[in-house]
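Notes for the one structure printed next.
With one protein chain withheld, the remaining protein chains of the complex are depicted in position.
Chains: A, B and C, in written order; residue numbering restarts at 1 for each.
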Amino acid sequence: MSDTATRSPAQARAAPGRSPRRVRPATLARVALVIVLAVLPLYIDTSLLTIGLFTMAAVVAAIGLTVLVGTAGQLSLAHAFFLAVGGYGYAFLAGESGVAGASTAQGLGLDPLLAAILAVIAAGFAGLLFSPIASRLRGIYLGVASLSLVFIGEFCYENVRSVTGGFNGRAATPFSLFGWEFTDANTLIVAGVPFGRFEKLWELFLVVAVLSYVFAANVLRGRMGRAMRTVRDSEVAAAVMGVDVRRTKAGAFVLSSMYAGLGGVMVALAFGRLTPNYFSLALSIGFLAAIVVGGLGSIGGAAIGAFFVTAGPLLITRYSSSLPFISDSGSGGYDGGKAAALLYGLAVVLVVLFEPGGLAALGKRLAGRRPARALTPAPSTGASP
Amino acid sequence: MTVAPDVAALVLTDVCVRFAGLKALDNVSFTVEPGSLHAVIGPNGAGKSTAFNVLCGIYTATSGSVRYGDHELTAMRPHKIARLGVARAFQNIALSKGQTVAENLMLGRHALTRAGFVSSGLRLRPATREGRRHGERVREIAAFVGLGDKFAQPAGLLSYGDQKRVEVARALACEPRLLLLDEPVAGMNSDEKVRMAGLITEVRRELGISILLVEHDMGLVMGISDRVTVLDFGKRIADGTPSEVQNDPEVVKAYLGTGEDEADA
Amino acid sequence: MLEVRDLQVSYGGVVRALRGVSLDLPLGKVVAVLGSNGAGKSTLLRTVSSSLRLHGGAVVGGTITYDGRSLQGLDAAETVRRGIVQVPEGRRVFGRMTVEENLKAGGLGARDKSTRAAMRERVYAMFPVLAERRYGRAALLSGGEQQMLAIGRALMASPELLILDEPSLGLAPRVVGQIGGVIRDINTAGTSVLLVEQNATMALSVADIAYVLDVGEVSLSGSAEELSQTDDVKRLYLGRATVDNGTPAGAATADPAGVTLSRWQG
Partner (left out) sequence: MTDFLSYLVNGISLGGIYALIALGFVVVFKATEVVNFAHGSLLVLGGYVIARLHTDVPFVVAVLAGCAVAAVGALVIERLYSWRLRDSNLNALAILTIGVDILLITELTRRFGPDILSTGDPWGNKIVDLGFAEIAQARLVGIGVTAVLLAAFFVAFKYSSWGIAMRAGAEDGEAAALMGIRRGRVTMTAWAVAGALAAVAAVFLCAFPTPGLDASVRLTALRAFPAAILGGLDSTAGAVVGGLAIGIAEAMTSGYSVKLAGGNLNDVVPYLVMLLVLLVRPSGLLGTKELTRV
């Protein structure tokens, strides 16, 4: 094998499958953010901790959706369904039969860690079951077909009572890791602050979210990430280059569903119980809004978007008394949820119209770098048929 | 030049393709000998692109057979055909324009590599080693086609001529035994054409693979091909060496058109 | 009269599809544009009919005027109302609609709506085969009939300047002859014609003036008669001259760096 070309630093940096040798400022910023987040429970109260837990669950689920919609180009509105599979799956697998009092919900009483892993696999399996439909449909047909999963799901949550507990929902068993429970029972004291259920879950979720982020980033940088992006840009070109288009789409769907399932497990743990109305169409739409606002296909964008869409309404509600124009829920004015929904609805419209790369591209542009225009892959190349 | 031992013949036998009553290919037969440079020419709408699409598995032949070595290609899905070592460069550049040249070329390695979601996601040793090894090879390929200095640039920002070279390089990155080139010099100026022609002959000389070329530029086709098949109205009207084909009256008629007096002949 | 001056066009900001093309079409004449694939013929037509934008192209230099007024900045529909109508390459009839509906669609761009019914009868008179099939779906017509429908559809807007993009594409020689006759008839009735063709014999037989495009530039121009006398056209299509010159076949020295590639050993 000959190797006569000399390598410039720029080439070395761009080498596929090769990690950059020097630490970039962006990486440093991310590490700093994680450290700040790790010590945050020492300083904030329970309601903010809860908001943080939901947000981290949403970040994980949103990463899954951005891989599917942004990278693989498959519009899906079914994300809420796969979250539910994960959440209810965990509650069912880890729960004990009959302990929930009036509830008719059954359970297998598995170890919570095992139950969580199996719940994520179950969500992936649900994605796999749907993928024969998903991989054959054109984008927009898929969007509508996936909508049906949300409604079929809602039907199941209310009617398959042995698993879901029906309309009133069911409790989720607290998490425990090798016998160490994530409850208030055996409270630790860290730096003078009692570490109860929420603090412990916070640290657990942070680890899960960071690992999810890194895993997805690695996938997108690797062979399957390239395959998914090419399938998005041109299915024919991908197939001719040896990519099994159907399998790649199905793989994207399964991966995305597993992320959703993991997010669902986290929601179950953060909330402590599961109710059908949580996993409605609004949740799916919220996730779609999150990844669009963040910038389709960008994992960091998905995280920012998930924060915006999930923490936004909760923060607005919490601080509603000190914010102008915001009224209490039920008074007919703009309560926190509605105000935030208007904000992110508007953000979606503005992003689609003016900044297809979302907040991620906006951030890069502000930092003086070239934006990645994920929503508009260059005008069609087929000038004449 | 030597023909690589694993390069097989491509044999089309009586291939027909119909779309809604229209015969896009009508009993077309020809053979691409191992290691040869074979061109398919014909006026617009003659069925050349259709033939390519059948070879790649994008269209399914209505009848007839396409064999590459021991494999029957007609019922095979495109990615399986690609895995046999049949690679294609598209006429209307079908690159991922937002991705770098390197990324586009690495896509060509898809069938040669294994890393899946899990091994990439966890950065397992086999995945990173594979990525490095193949990364080095695509860099060689980029240097070979003259894109070494554009390796890290987004494909969409390159000049038209460079984008066509990325197309060819991406097909080469599949390590093909049969390379399909769909109008590689269309829209190029004469300098770019000369470079591309040089590249094509060099690929054959150094790799010893078969090349099947669809092209409108007669200078290129006649200059570098071993054998030429001429299509018109989906039918094969001539097949032979470049000089045989150039002097074939049927071919002259197909290209220059004929007066009305000859039309009934 | 159509005047194209030093026209430069690019697609997606990258490809220079036309690099300074100038062309004149005097009133009442037939002008043919010849050239191989990728020479820029279709791009030239798209610029005239203002459909360039639909293909992601843009004029980056030069001017294009009709009757002394610029055609730039118009959209395709406005250009039709200026009297310039293009028959697209590959016919592109509306296959799921009937022949009559296709003609009605063509009449939607007419400046004078009152004459549409009369115009339809004229088209039917010109192409009796269309009258016979008027309630049949256009997709079921033969290639030649579809080409006639496409021309008839364009005539419904009563164009002053008719643009034809490779009307002989994929048609049998006898039908090509008929199309040539149709073009002559249309011209005789007072319509100027801009014709892009691959079939040089047909094009030169109907045209008054011809241009040859080569990779975005005019390489030859003159009266159709003059051009049909030269060997350049033969060279253009059959590549004989270039082979005799030995280029580009002998140009295997394309790689100044001398980088080589060997087979991948897996």
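Rule of thumb we're sticking to: a contact is a pair of C-beta atoms (placed from the backbone, for glycine too) under 8 Å apart; a residue touches a chain by one contact, two chains touch by 3 or more.
Remember, predicted model here, so these are calculated numbers, not experimental data.
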{"item": "Identified contact with the non-displayed chain, of A:I117, A:I133 or A:L211", "value": "A:I133"}
{"item": "On chain C, residues whose C-beta touches the chain left out of the figure", "value": "49, 51, 54, 56, 75-77, 80-81, 85-88, 92-97, 101-102, 104-106, 108-110, 153-154, 156-157"}
{"item": "Missing-partner contacts on chain A, residue numbers", "value": "69, 73, 75, 132-133, 136-141, 143-145, 147-148, 151-152, 155-156, 158-161, 235-236, 281, 285, 288-289, 292, 296, 330, 332-334, 338, 341-342, 344-349, 352-354, 356, 375-377, 379, 382, 385"}
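The rule we apply is simple: only the chains that are shown with their structure count from here on.
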{"item": "Rounded Å distance, chain B centre to chain C centre (Cα mean)", "value": "28"}
{"item": "Whole-Å gap separating chain A and chain B, where each centre is the average of the chain's CA atoms", "value": "41"}
{"item": "Distance between chain centroids, defined by C-alpha means - chain A, chain C (Å)", "value": "52"}
{"item": "Junction residues of chain B - those touching two or more other chains", "value": "137, 140, 143, 148, 156"}
{"item": "Touching two or more other chains - residues of chain A", "value": "1-2, 4-5, 378, 383-384"}
{"item": "Residues on chain A engaged by chain B in the complex (per definition of touch)", "value": "1-5, 7-8, 10-11, 13-19, 215-216, 218-219, 221-227, 229-230, 233-234, 236-245, 251, 255, 372-374, 377-378, 381-384"}
{"item": "Interfacial residue positions of chain B with respect to chain C in the complex", "value": "4, 20, 22, 43-45, 112, 137, 140-141, 143-144, 146, 148, 156-160, 163, 172, 175, 183, 186-190, 193-199, 201-203, 205-208, 216-224, 233, 242, 246, 251-253, 255-260, 262-264"}
{"item": "Chain B residues touching chain A - in the complex, by the definition given at the top", "value": "56-58, 77-79, 82-83, 87-88, 90, 92-100, 102-103, 106-111, 113-117, 120-123, 127-128, 130-132, 134-140, 142-143, 148-149, 151-152, 156, 170, 174"}
